[in-house]
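FYI, not all chains are in this one, though none of them got moved.
Chains: A, B and C, in written order; residue numbering restarts at 1 for each.
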């Protein structure tokens, strides 16, 4: 076997103003190995990989590639060294086409810097075909859904020869089918001798895919284990430093009256006669493949997008919802799937983000009472155990999981009757996930109805009371969780019976 | 650990906020050393009065820039509000009516800017650039290209009077800055302004009526430009159809020198006051030092660049 | 407390007296000449000259004069951006007991010890009369206007149109602003030439626009269009002598600058000076 050591990172240290992100981390990767990197949100996984791919420069430590100590000074140089990366955050140019994005910075050229479009299109089509994707190379990226954009990112990383391929949560926006294709390709690459670094918060993926798992905690290296010898509980303990009880700590709440009833919601080409209801204390899970229209449905109910027809009842009363403000007034909250662009104001503090949708309740005449505001902000920070230096810290400096909790806190501050959660645990570590599930329990116990859109089937099955399955803008199935199985859901999601 | 992390960040923020003030003090120190006329009570009152016109406009510009927008029409609004105020007084109206009319005109032009931007979806740069041309043209039509005189006697007080030894424009400016400070720091509207500038879509999805707030902000900018135009008219004891040309650039420079980001979402009103003072002190100082007018332009541009450059470098 | 100290300083007998000159703009050769004339005269008369440029902005000029008052200059010579808007500045100088002289353009109020000016209305009339005479009282003329709203544009236009109206056979076929600017003068004239197959004369409110118009006329190969400018800048006088421009109304800005300094010197010496010093306008035609 060709499993010689490709890469050694030793004693890597990296400090950001006020944060020691990496405190002497070691990591090594062999050719043909699929090596998972695991750790809580903010443990330093992305930072370590950004150093390897030339985005950040290390403060101290050593990187040895093929036996040679090297300095990586920029993304271009990392590429030339054969290091490819799929970043955690999408990094596409929305105005350019799929193929232009795939080959950005490495366009096939003819004389005088003129771009060879034909070759570019052919090669892009080849990579996309390898991923079994039907995205056209000529589509403008802004017209793609997040999931599709994620596929383009993957195609981009696959489009050139790498010796090391880093994948930082590549499946966060993918559903089962695309994930399976991707795994096939990853195994194929590894068989060809490529060393793969795989970061994911989905534990079952790590067990299915990786051969080794390195665990980090608080910027420190904790240890490396062989996947076959590792157990779920052991890994979690390494990650969070304590035992964790249950993965899906679902507590059944008693169902109350109907809090949300949506009837005949339609929008040309996107939503087709969507009808469903949510009761107080109930979690309704929504499953479906990428682009099934789940996000569109959530946005339509929330008044973020216009609809052609349909009625909405909140707590038994017919309600007209034309804007998000209408929805909030009626008692609906929406946790968007894209927290960076739609959920958070990155330039504001944690506290200002948390109180943003509930300023009315802490103001007299439009003047904000700092005391009342601090009251709700601090109680949310405590209640959700948000890890932040304080309410005044900038939200952009928190880890992904904690940012997600800030978004949840914002909506809890409005005391909603119905909370729509679109991919609420996307990119969130197991520990924080369990905490979010506990929050959901807390809410349902208090009589809140939850509509939870999720692409993780275990989560849908583990946390819902009822499951809806969407396909091409329609709800194809509405069943109690007791009768739902992965296979059944997948069948409906694909449009079958 | 939490407290530990808070400290370095806080002091960094303070330095960031103090940067412009430091710049102002340095420039003032240099001028005080070069000219014995600079650091007199009289001259400082003089500078502050000169600064007040731009500073008042800059308050509105700060709000606009905080939302991530820009207002190029303020100079033309200065001229139009001033002309209409003067026109009414020349036609026999009292000062009160005329002043209110001028402020209403400024507000309406600002309102139109806001509607063009929110309802018409025209980028702020273009919407307010169009307004700049139209309002200037209309002012010329209204005044027939001539200055308007024959203003009432009491009207002069606005630009030339004193309240307890402080020039009236300075008092007005102070009141506006204090209000703006509270608006931005303590008020819901202020919070929403920062939120829109930080991430308009997220603000909208948090239930904020972003359009209403943007319209309010441009209206306020128009109102303040109008007020500044009225004070200018009083100072000159006549309305000039060509008044206010280029004022937009001085206002934008004041806001940016004060540390507010043109991308929106970040900045303070106190910074803007400091920024406006830097420009005013520079103008005044270069005059006192008898720097040739051509070199004055070179120097002014260079100092502004240098100040922003140092500010940004320090940030790194 | 330092303001009081300084006024108690002994009067610097040996120090040169300082004269402030607040010019409307130095972006225009006319005012550069005026300033140069003043500078040369100040040097010759042992005076220190402080020049301020308002860049055609009335509020900037007010600030300029306030700053001159802060410097406690002995005399302020002002070339107003606008005759009416300058009044508060002059009143402020009056209050500070600093004598004020106006040059080129007058002031509509305040106490001015002497005003040195050419009469722009008269100048416009002279240009108009020349065109009427040369065309024999018949023909089509174009007026290129200065920056809308400036007193020079208003007054020259007024004088010109008075002269033209007196001749029934003359019609103004186009009247467009070109902002005292040569490039705009050319562009506007090009368009006017397109619109009007027959044009006999052009009056431009200053030489810059006249020279721009001349380039447009030459490029269009239109013969027999007489162009009259205003200011008699060096370029324009040269063009007159080469036969390009028909005439220009000379304002003698250098003389204006010189006379204003000489007047200032007399004011400092507490001599009496005439309240109005007219500077002769002169029609410059080919020698």
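Quick notes
The rule is short, and it goes like this: contacts are C-beta pairs under 8 Å (C-beta built on N, C-alpha and C of every residue); 3 or more make two chains touch, one makes a residue touch a chain.
Here the structure is a predicted model, which is why all the values come from computation and not from measurement.
In this file the complete complex is built from protein chains present as A x1, B x2, C x1, though only one of each kind is pictured.
Here is the rule we go by: only the chains that are shown with their structure count from here on.
With chains as nodes and touching pairs as edges, the resulting graph is an open line.
Of all chains displayed, B has the C-alpha centre closest to the centre of the whole protein C-alpha set.
The geometric centre of chain B is 32 Å away from that of chain C, both derived from CA atoms.
For this pair, chain A with chain C, the centres built from the Cα atoms lie 70 Å apart.
Computed from the mean C-alpha positions, the centre of chain A lies at a distance of 43 Å from the centre of chain B. Residues of chain A found to touch two or more other chains are absent. On chain C, the positions that touch chain B within their shared complex are 1-3, 6, 23, 26, 50-53, 55-59, 62-64, 66-68, 70-72, 82, 84-85, 87-88, 108-109, 147-150, 153-154. Partner chain B is touched in their complex by these residues of chain A: 17-19, 302, 304, 323-325, 327-329, 334, 336, 341-348, 352, 356-357, 359-360, 363, 366-368, 370, 388-390, 392-393, 410. For chain B in complex with chain A, the residues that touch the partner chain are 2-3, 5-6, 8-10, 12, 186-189, 191-192, 194-195, 197-199, 201-209, 265-266.
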